[in-house]
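Complex shown without one protein chain; remaining protein chains in place.
On to chain A.
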């Protein structure tokens, strides 16, 4: 890969983003085109055209897709059948005895596999993996034939306690392998061999039911690309922030869910590492929601316990990205108490904010930014004929009148409250991960992130905001800088005092070997292979675990105990020396590092000018007062620019707001840093 051209293309909900890096010359091409939901491949090709990329000269394409995420959320899934332990076919529908929200007794849940496609067979293991009832092979065969007869395309085999002994799942899959017309067979224990039949079963069911869709999509995309002269490898992003070959990706299709947000976080970590910012709170504000993640020491956190919507856990390792609510389309209203509320209702992408000119009539955060001059009102003319006055009139009527202020006052109130709530939500994410946000820099991206970041940082007590060169293309950049990565988890569930340390060391060795074998299967050169080992531990009597990183795959019992106590103290500030500990899981990640990519060309140095000169000046309201605010075009700023707020920096993929009192500084790779409260 070194010296070659790498193309990253990420399909998001609204836009498809592309970044191509030529490692030889440092030249970079970019594009942003509308996503084509029916077949995402069209949008990808449109982006390729827009960036004027010659596919015949590209060496590697890395692709992030929402194909699987959308299929799950919209339940547009392949017809999938389940074979499971007698007495337990409803586990996937019963869930864990919950409801969608704490208050309100309404709620609906649609299981991934409907009840008539869930068939029980006689078989049973106990919790130690001992066979209580042997697998009834005749019943298994009959069940497979019945599911085929009912038109199933994919199959899940999910038995109780298969994490302890998978022999029945293997045998049933073997029987199915003969009868099933394709490879879309998922065993419950195969993606993540952990206790908890609902979570494991849903993960397997999601995997099976998106496999055919992902396989078809990737094949179509590959042939479209090849039709345009591309002959290299196509890699697909996984939710763990690593990439895998498109030839293998459908096998563990569930791992591609949530790969877009993961890829943004990987880009943030990479960008931060290059400029010496290892501790980042990533803040990605888009049209409908805001995603947050916490990067420590340059590494993105991975969790096995992501729930992508109500009662839809997907327990494979994924970058721990939390959605915290408000996006640019969040709706503001005055409630019956006469108080302002922002969200949770959203105008979404359709009709979107009023200023989009697509029929939106309710005030949103984006509209408020427009009224305050933070977004350029001059651009409205091209959008469906909505005027600034029309937006102002709605704000004055719906919000200003009941709050006793004018349209601009209402708009400022909307931003103030939205920022306060977003800051609160970010604090909650950070505290729940055992971190104080003040120890981090805020990494702002997404179309709207840089517009709110400085105010949020001030609210959070965060001293610095890092704004990458291309905030609106961060996910695509994540594709370019991603590594190959394979994660393994094995449930041990033993008291620390009686754990066979030799067995633990063996598990780590097996995991490392599996990872290396998986890397060797890829046709991609890596610059180095690293392993990271950890255990999940808890005090006996607890049900939650903490992850304990290890330096080496052969820790002593004493090391586990002291490391665990230290991690527990760091996280919870509680010391419980008298209570015995348990080792729940052994984890290993095997990472094949990609060649380092130079980001200096993300903003073309040729376009930069010697001195910062505003392209225009417009009135922007801060704290009730209009300030004449210079507006700069980012691509024209000198690389080492220094400016005091107020200021606005525009670029084709985002808008950056520098409030009065803050100072912005250009640093390496075209990044900007806002120093909160330190204007000269």
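Heads up, the rule we're going with is that contacts are C-beta pairs under 8 Å (C-beta built on N, C-alpha and C of every residue); 3 or more make two chains touch, one makes a residue touch a chain; residues count from 1.
Assume contacts and distances are computed from a predicted model.
Peer 1: Name the omitted chain as UniProt records it, choosing among "FeS cluster assembly protein SufB", "N-methylhydantoinase B", "ABC transporter permease" or "Ferredoxin".
Peer 2: Options "FeS cluster assembly protein SufB", "N-methylhydantoinase B", "ABC transporter permease" or "Ferredoxin" considered; the missing chain's recorded name is "N-methylhydantoinase B".
Peer 1: Could you tell me which of A:29, A:168, A:427 or A:490 touches the chain that is not displayed?
Peer 2: Of the candidates A:29, A:168, A:427 or A:490, A:427 is in touch with the missing chain.
Peer 1: Looking at A:141, A:171 or A:416, which makes contact with the chain not pictured?
Peer 2: Result: among the candidates, A:416 touches the missing chain.
Peer 1: Quick one: which of A:64, A:95, A:301 or A:373 touches the chain that's been left out?
Peer 2: Of these options, the touching residue for the absent chain is A:95.
Peer 1: What is the set of chain A residues that contact the non-displayed chain in the whole complex?
Peer 2: Residues touching the hidden chain, for chain A, are 87-91, 93-99, 101-109, 114-116, 126-127, 132, 160-161, 163, 195-199, 335-341, 402-405, 409, 413, 416-417, 420-421, 424, 427-428, 431-432, 434, 493, 539, 541-544, 571-574, 576, 578-579.
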